[in-house]
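All protein chains but one are shown at their positions in the complex.
Labels run A and B following the written order; every chain starts at residue 1.
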Amino acid sequence: MDKTKKTIIVFSGDLDKAMAAFIIANGAAAMGDDVTMFFTFWGLNILRKREKISAKKSFLQGMFGWMMPRGAGRLGLSRMNFGGMGATMMKMVMKQQNVSSIEELIATAKEQGIKMVACTMSMDVMGFKPEEMIDGLEYAGVATYLGEADEANVNLFI
Amino acid sequence: MDKTKKTIIVFSGDLDKAMAAFIIANGAAAMGDDVTMFFTFWGLNILRKREKISAKKSFLQGMFGWMMPRGAGRLGLSRMNFGGMGATMMKMVMKQQNVSSIEELIATAKEQGIKMVACTMSMDVMGFKPEEMIDGLEYAGVATYLGEADEANVNLFI
Partner (left out) sequence: MDKTKKTIIVFSGDLDKAMAAFIIANGAAAMGDDVTMFFTFWGLNILRKREKISAKKSFLQGMFGWMMPRGAGRLGLSRMNFGGMGATMMKMVMKQQNVSSIEELIATAKEQGIKMVACTMSMDVMGFKPEEMIDGLEYAGVATYLGEADEANVNLFI
C-alpha cells in the first residue's frame, strides 16, 4: 500500500457529485498524491464532448446518447435540479464564492496529471465511442481499477 | 491489512448500482480476492425472492414490502428509469453487448464464494424475513461489517 495513491470511481453523472469527486482528486494531487479516477455508467457523461459527434450505434445506444447530457457543462444536480434551474443557481453561487467551475476542475485535473480512465464495458453499454469523449483519457476495465485500488490507501465510490 | 480482501456495502437498490457492485465484487473474486458484500436498506431488495412469501409483519412493514421491488429482476435505474422503461432498455443493450445480467452476476458471485451478508437491523426495519430472501446469505450487523472492513484494503459504499 502506498500512502500517496488514491482512486475514485465516478459512477454518478450529477454535477454536485462530479464536483465533489474532482475537488477531492485535485486536492490529493496538489498534496503530491498519485490519483486515478475511474469513470463508469452515468459518470461517463462528464467526459463527453459538448458537440454532437456522429458514431455508429444501435438504435437503443442512440437513444441513450441522445437522452443523456453531453459533457460537464450540461450536468444536473442530484436533487433540487428543477429541470436545470437548480444547477444554474448552484453555478451562479459558486461563481460568487470564487469556487472553480466543473470545467476548470477537469482542466486542473489534467494539468496535475490525474489519470482519468473511462470504463470500457460502460462505454459499450452506453454506446459511447472514444471520439465522442474529451482528449487525454485512458480506456480500461474493472481489472485495471482493482489493480490500482490495491496500490492505493484511499478508494472512494461516488 | 490483507491485500486480497475487499468489502462492499450495497445500500442502493438501483439496478445500475447493483450491477456496479457485483461487477467489482466478481472482478476481485476472479483475481483471487476474498470479497464480502454487506446488503443494507434498499440493497436488501436485490436479494428478495421473486415470488411473494407470506410472513408475519406489522402493517407498515407490509406496506414497505409491497411497495418495494421483489428481487433483482424488478429493480429500476437510479436515473432515467421512466417507470421501468429505462431499466428494460438498459437490459436490452446489455444483452446486445454480451454483458452479464444482474441475475447472472449474482449467480457468479455465489459460485465464486463471495460472502453475501444481509444487515439484520435493516431486515427488521423493512420487515423482511430470511424465508423471503434468496438462499446462501449470512445475517449479521454493523459490528460484523466493521470486523471485515478492518481486514480489507478496499472498502466501498455503493
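The rule is short, and it goes like this: a residue touches a chain if its C-beta (ideal position, glycine included) is under 8 Å from a C-beta of that chain, and two chains touch if they have at least 3 such contacts.
None of these values were measured; they are calculated from a predicted model.
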Among A:80, A:107 or A:143, residue touching the chain not depicted: A:80
Interface with the undisplayed chain - residues on subunit B: 1, 9, 11, 13, 40-42, 58, 60-61, 63-64, 67-68, 121, 124-127, 142-143, 145-146, 149-150, 155-157
Chain not shown, touching residues in subunit A: 1, 3, 16-17, 20, 23-24, 27-28, 31, 33, 78-80, 89-90, 92-94, 96-97, 99, 153-158
